[in-house]
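A single protein chain has been removed from this complex, and every other one stays in its place.
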Amino acid sequence: MQKRVTFRHLTLPYLFILPQLAITIVFFIWPAGEAIYQSLLRQDAFGLNTRFVGFENFERLFADPLYIDTLWRTLGFSVSVTLLSMLSALLFAVMADHVIRGATTYKTLLIWPYAVAPAIAGVLWWFLFNPSVGILAYLLQGLGYDWNPFLDGDDAMILVVIASAWKQVSYNFLFFLAGLQAIPRSLIEAAAIDGAGPVKRFWSIVFPLLSPTTFFLLVVNVVYAFFDTFGTIHATTSGGPGQSTTTLIYKVFNDGFIGLNYGSSAAQSVVLMIIVIGLTVVQFRYIERRVHY
Amino acid sequence: MSSISIRGVAKSYGNTPVIHDLDVEIAEGEFIVVVGPSGCGKSTLLRMIAGLERITGGEIAIGQRVVNELEPKDRDIAMVFQNYALYPHMSVFDNMAYGLKIAGLPREEIRQRVDRAAAILELADFLERKPRQLSGGQRQRVAMGRAIVRDPSVFLFDEPLSNLDAKLRVQMRLEIKQLQRSLGTTSVYVTHDQVEAMTLADRLIVMNAGVAEQIDTPLAVYSHPASRFVAGFIGSPAMNFLEATLTEDGSHLGLTTGDRLTLDHRPDGLGGGQNVTLGLRPEDLLLCQEPEASLHLRVEMVEPLGADTLVHGRLSAGNGAASEGADTTLVSATAGLMTLRLPGTAHFDQGERLPLRATPKSLHLFDAANGRRLS
Partner (left out) sequence: MVENRPFFTFVAHFVLLLGVAIVVLPLWLAFVASTHEPSALITGLMPLIPGDRLVENYELVLGEGVAASGAIPVWKMLFNSLVMALCIAIGKIAISLISAYAIVYFRFPFRTFCFWIIFITLMLPVEVRIVPTFEVVSSLNMLNSFAGLSVPLIASATATFLFRQFFLTVPDELVEAARIDGAGPWRFFQDILLPLSRTNIAALFVILFIYGWNQYLWPLLITTDQSFTTIVMGIQRMVTVADAEPQWHVVMATAVLAVLPPLAVVLGMQRLFVKGLVETEK
């Protein structure tokens, strides 16, 4: 964790670490502590009285069918986004690893969405799927499907899933491609000499060797779908129609800033923190295990 | 140039001692090589002289000045590292000039000094290149140049040749030796390679487990190793060791094979019947006619090296006890494994039994318990 050779100085190290430490404490540790503290308090309707209520906010939260619905909806949303973007990215990466001609051109074109902000990605797809002006909505209606994300919750969900997955494809693609290119060619040649065809080679050799990348991307994508998609949803469906595209993070925002229900919002923040810490721990443990191989 | 005095120097990490109570006086202009197996503390010793490691006990003086508490830059030393430690983003010129710039020398003088060092090391054409554009030997020279330009009173070398291929190593070894002669700068050189140690050193420090086992000239170390460790470490192929017992009258050594070797004098402080370790260098075992033979070797493998021939085999029981064809070869593990070095080329069959002798002068005796030399 540290160099064998170090400098000795009385003030320099403190001076150097101070800015980072100060910002961390003021904007991370303090607010996180505040969130935990507020999650144990409750304000009355006029915001005049605040009292300590213990875990009551959490109890109410998990007794609230709206919250439980949101929890399940967020899970479904995350799984859909993760699967859609990872599977298509894997497909593109395998193909790009195969072709010799044009591989760099494909790569250059496939990384574009990384530069697009989640909110803008949402607006782009919102435009294409807009029931009155969008060309994709026009095509769907032409096929006889009554597409309307303004009114139909499922349509709205499909829209935000597509926009979110689209944005994430380039990230996954780059990691899968790097993972594929790190597999020694000789392994694949050895398998070919052993008589394995391309499909068998992929499932018996390439895919297992990609598993560290896949696992890493799984965690990153779930975190992305949980938190970074706020912009995608907020700029398009605003969580609606009804609650049909409200995810956990959107609900924290909505209850905290629109509903001004601080206790509940803080409790929700704490739940999210626990989810993030859980995911991080899983990832660290997995990485540690990988080191031992 | 300066002398270096190392007085009672010790080093430990926490409770683990790595160097015990070392004393050595290094004269002005002397080339000292510290040699030993990895982990013996030789690099730590060098780094303590450089000021990169703190000293736990004793004191080090460069010239007349005790340097225990001085920063490396204030010790008037220069160091050449094993991996050269060249600054990768700086040109050869800047690499050599960096220390001088920090010392605040005028630009003109820096240029002169670097040019002079570059001329000596034949680097004049490479001054604008980056280290990665140089070959291994050239990088090595730049590292040397960085040491020379500072015109220090002491050079410290930390295994500087171990990253080079065998041929280049021989060449650079010669260059270092010539350079040190012409500059006359006191040098301490650490290596695990005994050939480097033998060829470069005015005096050797042979270290083992944090202790200086012997401090002497290379030839003295070779001909009179102070301990069984030194005897085994210096010399290639390594010295052969046999368990032996002093006869009651003290004039002979009895081997486990029943053979007897004549001694020219009774070793000091050793009583009759005591066990000793006998050391025989491979070149000190001589082929002879059967009547003169005091040892026999059963050949297992022959390695022709061109100039020499190495014969590996096991001691075989001696005169009288042996009858032709009977299996009298010692079977006790590696105890009887011996190597013999013969000049020129020679052919032997596997299983052949060679009669050998050794002159009394060439016998090295070591205490069987503590490994110290017995004279």
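All chains are identified by letter, namely A and B, in their written order; residue positions are counted from 1 within each chain.
Basically, a contact is a pair of C-beta atoms (placed from the backbone, for glycine too) under 8 Å apart; a residue touches a chain by one contact, two chains touch by 3 or more.
All values derive from a computational prediction rather than experimental measurement.
The chain not shown here is in contact, across the full complex, with A, B.
Even with one chain removed from view, chain B keeps its contact list with that chain: residues 47, 50-52, 71-73, 77-79, 81-89, 98-99, 102-103, 146.
In the full complex, chain A touches the hidden chain at residues 1-9, 12-14, 16-17, 19-21, 23-32, 34-35, 38, 88, 91-92, 95-96, 98-99, 102, 106, 108-121, 123-128, 132-135, 137-138, 141, 166, 169-171, 174-175, 178, 188-189, 192, 198, 216, 220, 223, 227-228, 230-231, 234-236, 238, 249, 252-253, 256-257, 262, 265-266, 269, 272-273, 276-277, 280.
We adopt the following convention: only the chains that are shown with their structure count from here on.
In terms of their C-alpha centroids, the spacing between chain A and chain B amounts to 61 Å.
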